[in-house]
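The complex appears here without one of its protein chains, the remainder shown in place.
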Amino acid sequence: MFELLGIPPQALFGQLLLGLINGSFYAILSLGLAIIFGLLNIINFTHGAQYMMGAFVAWMLLNYAGVGYWWALLLAPLVVGAFGVVIERLLISRLYRLDHLYGLLLTFGLALIIQGLFRNQYGVSGLPYGIPPELTGGHNLGFMFLPNYRGWVVVASLVVCLATWFVIEKTKLGAYLRAATENPTLVQAFGINVPRLVTLTYGFGVALAALAGVLAAPIYSVNPNMGADIIIVVFAVVVIGGMGSILGSIVTGFGLGLVEGLTKVFYPEAASTVIFVIMVLVLLVKPAGLFGRNA
Amino acid sequence: MKLKTMLLATALVGALAGMAEAQTAVKIGVLNDRSGVYADLSGEGSVIAARMAIEDFKAADRGLKVEVVSADHQNKPDIGASIARKWYDQDGVDAIFDVPTSSVALAVNQVTREKNKIFIDSGAGSTDLTGPQCSPNTIHWTYDTYALAKGTGGAMVKKGGDSWFFITADYAFGHSLEQNTADVVKKAGGKVLGTIRHPFPGSDFSSFLLQAQASKAKVIGLANAGGDTINTIKQAAEFGVTQGGQNLAGLLIFITDVHALGLKAAQGLVLTESFYWDRDDASRAFSKRFAEKSGGKMPSMVHAGVYSGVLHYLKAIEAAKSKDAGPVMAKMKELPTDDPLFGKGQVRADGRKIHDMYLFEVKKPEESKAAWDYYKLLATIPAAEAFRPLNEGGCPLVKG
Partner (left out) sequence: MASVSERLSVGGARREVVETAAFHRAVFVWIAALLLVAPFVLYPVFLMKVLCFALFACAFNLLLGYGGLLSFGHAAYFGIASYVCAHAAKVWGLTPEVAILAGTATGGALGLVFGWLAIKRQGIYFAMITLALAQMVFFFSLQAKFTGGEDGIQAVPRGRLLGIVSIADDRVLYYIVAGIFLFGLLAIYRMIHSPFGQVLKAIRDNEPRAISLGYRANHYKLMVFVLSATLAGLAGATKAIVFQLASLTDVHWSMSGEVVLMTLVGGMGTVFGPIVGAAVIVTMQNYLAHLGAWVTVVQGAIFVVCVLLFREGIIGVLARKLRKPL
């Protein structure tokens, strides 16, 4: 067996696989951001907080109502998505005629409020959330021990991402959506309720974040701050990918997860900065992002 | 009749107020994390502990009027330093207690020295407080990283865990925690097979755990803190690290962290603490009272340390018949410490408070019989061995 820079290939495969798992979270989150941005033209700074809420709702369902993981996977996105719809109707919709920057500031403020409230209520030590019994244990793949749950995360997120891509690119609803992104006035004139479309899109994007939160709950501790740091990384992912295409954000998310995984083997100290460094490089070479249209 | 009662009451209140004026007024500031990662292990619990100490000392009967104020330093040294400054300059605070997070503790240490007040730290771990940065105004009460490393590192090697792999948070505190422990391990005849430094704060540790697994080390030392440690332990359980025969050693972990993790994920973890609520009758009695006031939560060693520190501080004021920093500090170092929670001990010239430390193992879920029944005692590290020898810390206050 050959060795690559002193790392046996088995270990490398293991790390790549782990990178892919992290990439799943980046992909779902950046996909949600991209969808919201596409139609609402705002960057949803609350995305991290909504991801955290997803995990918390799953935890609450289990501890207050005895509802397990599988139902949480369905219910938590619905609950948080509904919350998103309320926020969009009550607050964000008032800002569409203003500069996008106000949307950013508003959602940033909302993120602070949500995180602060959860911190007051639940502290920051993190709450335990077990792996569902069906997915405990793992398989020995020869080169590594893969916990079943992690395998499930990759599969689930791939399915969700591709399904979303399919809906947007290949269905009639998706066609409306894409048209409304291009020219809302014209689409409205065709008798489509664009404001409702916008609201539902925001709700859907938020639900995606919550879904990622539920997927993350058994792996990371359920913690009010869990969304604050990941969201900045996801922003960098979004800048790297550009927000031109849905597929682009998915590919970038998974791809950067892999790159991060490799960094953890070769130069772990840089694991937290590598994505930002890539962002700088992409900005120098292709300012619009890898998949972006020129802004 | 009513009027008479009222008059009587007024007279009584007046008399009491007159008495109070004759008393010495002491103001204690509990400065800690009330909203961040250390809020559970310090936070409001430390205020409760301070109040319990004042109550148990019967301060009012002994001519001391003790008031407690508290604030949140948010684990930021700048905020901690400016609150300390304001407390001393404007609010007449005489002594500051608790202060978890080493960076904040070092900052408060500076301010306290400059203003010549008293600082009794319970929550922070940095050995610098009694080392190069030691101060005639500071006492480090509950634990420090040296004691944790000594307890966990030394005892694990004795138990046969003689090869180590460190997962270290990549910042100064993580490095020193790792260094302390590695020294102890090597001294005890063990060896360090590898070290990996992870970004701080991190959320995914699986990649580092995989490398730790591949090292085949018997013990994986977690030289990180707070949320990072919790996540590492959780993910270690997921990847079957402990089932694979490796032991996890938490180098800075508290009972509140174990509580957050749940026994399922934390079982088998070995750690060092200076206090455990269920250790003896005295600690159980204290903890029961504490739990009644804190909504059922058991005290951490940091809470216990605040209690014990306040008690000793008040004793020293009484003995010194003054609340000025100089005489009170002298009395605190002169009088031996004695309280129900830490037993007998002393405060050394460098400000280090000395007492026994305990090595615990976290129980398996089936061994735990009640809420908060988490630890079994593996070993007691006697006070004389638990802490860094006086002459090795590099504290300028230590002569010779």
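Letters A and B mark the chains as written, and numbering starts fresh at 1 in each.
Please note the rule applied: a residue touches a chain if its C-beta (ideal position, glycine included) is under 8 Å from a C-beta of that chain, and two chains touch if they have at least 3 such contacts.
This is a predicted model, so every value here is computed, not measured.
**Q** From the list A:L127, A:A217, A:A236 or A:I250, pick the residue that touches the absent chain.
**A** Spelled out, the listed residue whose C-beta touches the missing chain is A:A236.
**Q** Among B:D40, B:D144, B:D170 or B:D228, which one is in touch with the chain left out?
**A** Of the listed residues, the one touching the omitted chain is B:D170.
**Q** Which listed residue (B:S46, B:S102, B:S206 or B:T256) would be found touching the missing chain in the intact complex?
**A** In the complete complex, the chain left out is touched by residue B:S102.
**Q** With respect to the chain omitted from the figure, which of A:R89, A:R119 or A:R178 is a touching residue?
**A** A:R119
**Q** In terms of residues, what is the contact footprint of the unshown chain on chain B?
**A** Touch with the absent chain occurs at residues 34-35, 39, 70-72, 74, 76-79, 81-83, 85-86, 89-90, 101-103, 106-107, 110, 126, 170-173, 199-200.
**Q** Where does chain A touch the missing chain, residue by residue?
**A** Touch set of chain A with respect to the missing chain: 42-43, 91, 94-95, 97-102, 104-106, 108-117, 119-120, 232-233, 235-236, 238-239, 269, 272-273, 276-277, 279-280, 283-284, 287-288, 295.
Rule of thumb we're sticking to: only the chains that are shown with their structure count from here on.
**Q** Taking the mean of the CA coordinates per chain, how far is chain A from chain B in Å?
**A** 38
**Q** Residues of chain B touching chain A in their complex?
**A** So the residues of chain B touching chain A come out as 35-37, 39-40, 170, 196-199, 201-204, 206-208, 210-211, 213-214, 226-227, 230-231, 234-235, 238-240, 256-257, 259-262, 264-265.
**Q** Inside the complex, what are the residues of chain A that reach chain B?
**A** 11, 14-15, 18-19, 21-22, 119-120, 123-128, 130-131, 138, 144-145, 147, 149-150, 219-221, 223, 225-226, 229-230, 261, 264-265, 268-269, 271-273
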